[in-house]
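Missing here is one protein chain; the remaining ones are kept as they sit in the complex.
Right, chain A next:
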């Protein structure tokens, strides 16, 4: 696992972390460092422990063994509210009671900043206004949550997490159930939070290409352990995709951003590269699949230096 440059700001890390639900062990002795002021994507197949690890990082799941460290101190001893002032979390498909408006929801984000009987302060009001402005939800703040579309509702929840004003934000599949436009919107928002506001974001993501495109740091998980971690172009290789997902894939360079893109070739078969090549040749011969015909040279597997600087094959042919 590669260690990103660390500086002396608040850092989140897991040390020899073991997690279990009841007797079912999910994660065993995992070490993880969340790079500061960067966007970390947790990716991996279903059941690889992504969400479980995220819940543990947020202090929602007590480790069976090992520790979660915030600034080098175990979070187990941190008071719940203080933890919530440092680390915000948005779980997957969170439930809200009936009849709440967007503003009602966003205001809950101020909970950890208020004492038991403390009054609503100007700082609370300002934080909510800033969060609403950042996500562009200010126009919808009087609307009931039930009346929003899926994308708007997700943005409302993100707004609540932003009103919490934490340095670190943990998001569990923030783009699931969103259409393409809203996915991009959420990813751009996260990138802006990291780039412009210096936040540290960890997000569980399903779309490898989106993760590679927006994340600074990528952690590829398989069965509760880290299969690869580092910059997206280091992590997304033909070998790692094969190992973790059992899928033969081409790794190309995104024509827009230059980040790696994963294009799967087969699924659910014993994945060998020759099988992939054979399929590609078939595609060529029958000529029924233009995209397949164009790809073979861009497969990283046959690229000796393993870099992603491969031009789209399409350019060569035209």
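Some notes on this structure:
FYI, a residue touches a chain if its C-beta (ideal position, glycine included) is under 8 Å from a C-beta of that chain, and two chains touch if they have at least 3 such contacts; residues count from 1.
Assume contacts and distances are computed from a predicted model.
Of "Iron complex transport system permease protein", "5'-nucleotidase", "Quinol oxidase subunit 4" or "Putative oxidoreductase", only "Iron complex transport system permease protein" is the UniProt protein name of the chain excluded from the display.
Within the full complex, the residue among A:94, A:151, A:246 or A:264 touching the omitted chain is A:94. When the whole complex is considered, the residue among A:83, A:127 or A:229 that touches the unshown chain is A:83.
Contact with the omitted chain, checked across A:58, A:194, A:227 or A:265, is made by A:58. In the full complex, chain A makes contact with the omitted chain through residues 55, 58-60, 79-85, 88-91, 94-100, 104, 108-109, 111-112, 114, 117, 164.
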